[in-house]
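Showing just some of the chains, left in place.
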């Protein structure tokens, strides 16, 4: 699994330029609006302002190549020719990093179409073999999924510590504010953990608090207070909490052994604990030659109830596809765990025809080629099709926000909803004998997963209006 | 019941003009502010900026009549001389329409005083005799109320279909994402359904998804994918899902018969269902010669619990009125189902005296003449009086948002709160012997509904400060 990296310096730069860019964009849009009302432009499939905006970007002599690229991105965003549902490596930034691992966080979901998940954040932790992540706590309810490797995690609570071995497929809910430390207990394999964070303090903002390390929060306190709190000379307190400096360190083999002596798979030392759940050990909800779907839901697992999140693991066999379907209530955040594929979604919000004017609603295609590390969003009720590539299985980890009472509606395949219509309803809606409808809607025998298309469409990750 | 119509084209136009208007409004307000600080103006009962703003609208030579009207509306809005609590026909827009029926949606509740209901939408469906509404799903939890006629509704779920006959007074909670189709099973009468929608994806935005019809969401998908999903040539799939074209069609008498064979009134074919509730069949909470109040609340009806909404049906006899009262917790959205009347509300937010400066709080009158199709909002704790016209009963359907533990407080009539004050409290608060208080507060013998005023005040739907 490749993860976003070396992007941090760029991000900082970007922030500095934002104000300047905004002013520019405003002027630009204003100019372009003026031009577009006075000239006739022939582009049919996209916003007519876009090419002109791009042209203006090109002409800015004073711009560096980076600034020109940012200008182009701004154009695409302003013209609506953007895909707010797909995130790549470049949308992550580094929270912490050392030679032994790193933690990255996906940008905020602050697009107007992502309001339903604006108070969630996605983060990925990568620990090299024998990495030790120093104790820290953070202000968010957290659900973790172990995407790769073997580790041992310790949750320090006011009254006790819980330590547990974790392995690939494990799910764990960590309450906000728990002090946590973690090791990768393997000598060779990386440990990869995907975290969904639900901040409890400031919506969409997660703050991490390190007591130990060169930036320990104890440094913010006055010496007099530290001296009183620890009955120890201030300089000695400070020196101790500076600790080993970094927050991601390397443990020795002996230390790993000592920190891994816990029972496997959810045997917790204290009665109140609810243990981990392993997603791979769930009975598949759907399974055939073309794919498999497993799920862990708040209905069965108490530790997911308050946060109301389900997790699904979907493995689409190479050459296969998931049937067109929609979720009734939950917003899904999918992460490609392994492999590659392609997705298409029908999206009314992005339609060029406004639905408010009485004109018929039309749906725009949102599509993306996805690969390991891609994050995608599927809003509730949006029909979506997910296809594996021809040569690799597509493995997806899906966080389902607002999971309680969510249902998946199948739009094709063995158990599709069209089959449930009464004969007369089929005749009326489809305007033809119901037997003709049955011929098409009833042809596919497979349930949920099915043989994929002979060819995957080639256009890119941006939205294209379909030519008809 | 008349419903807003033929407004859609205007709406679209309006959207286009909005940007231009905003810039204008800004300049206008700026100018007017300047003027109003340098001249002395005599208007006592309204914002002094308003007449000047209106005058400037009149002087804009380049404006069409429509633009001048919009300008005037903008003035009223900016000067605060508006009533954010009452909606008329013009505030609705058409979502879908054919010769056989239409669906209209009320504009968003995006006024700062309506924050408490900003994530709700109100919609009205009208089906002509034998109309068939094609299968669709939408991204909102929905509570429907059958305001007129007889229909049959089918709810398609992943594992089953539920079909049920509905009639005037029926209430039904439809979970988000359910695929629904519907007929008016009467040969003569229109079917009218009022829906309260609670979006699950983007706050305040409802999107409808049609699988079948000339704008089917399947059109957004690539041909290759459709071919794989249905094991059928792409063109044939597309043609089939284009179906009968429109989303509102007319069924034949035989089709109506076939689609109406379900049991009446909430006998559901599957065990998990909770059936409809009929509001008219509830025992009245209040009833006398002057009116009747019936209610269906989340306390007694499980299907209203999660959405925490109650529905009330109020019938004020012609010449009668509802006593002055307030709701302790719930925000009420009322719809006039039949008849005409008048309402007055005491409103502190709109008061010209700010309550933050230590000046005594004063209350402004919000009033409106209401008729069939008017929608009005009563925020929690706002005292309100509702009066029927002299010659027609006033029928109200009221959606009560945040209904759990709401209480209605009576401010006059047989069971008013003043009667509950201790003798000394009456003396202190009213500054006179408690017996004098009792003479006024205890005079009315009727509970809740009472004889109305001899004359209904004549001023219009806008707010007027009371002259004293």
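Here the chain labels run A and B in written order, and each chain numbers its own residues starting at 1.
The criterion applied here is as follows: a contact is a pair of C-beta atoms (placed from the backbone, for glycine too) under 8 Å apart; a residue touches a chain by one contact, two chains touch by 3 or more.
Because the structure is predicted, anything quoted here is derived from the model rather than measured.
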Open item on the list: Total copies in the full assembly, please; the file places 2 of them.
Closed with: 3
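Operating definition for what follows: only the chains that are shown with their structure count from here on.
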Open item on the list: For subunit A versus subunit B, what separation do you get between their C-alpha means, in angstrom?
Closed with: 37
TODO: Could you please specify the touching residues of subunit B with respect to subunit A in the complex?
DONE: 8-9, 11-12, 15, 93-97, 105, 132, 134-135, 137-139, 154, 156-158, 160-161, 163, 175-179, 181, 200-203, 205, 207-215, 217-222, 224-225, 227-232, 236-237, 240-241, 243-245, 249, 251, 254-255, 258-259
Task: Touching residues (chain side subunit A, partner subunit B) in the complex - done: 112-113, 115-116, 321, 323-324, 326-329, 331, 344-349, 354-365, 367, 379-383, 385, 387, 402, 405, 407-413, 415, 417-418, 420-425, 427-432, 436-437, 439-441, 443-444, 450-457, 466, 468
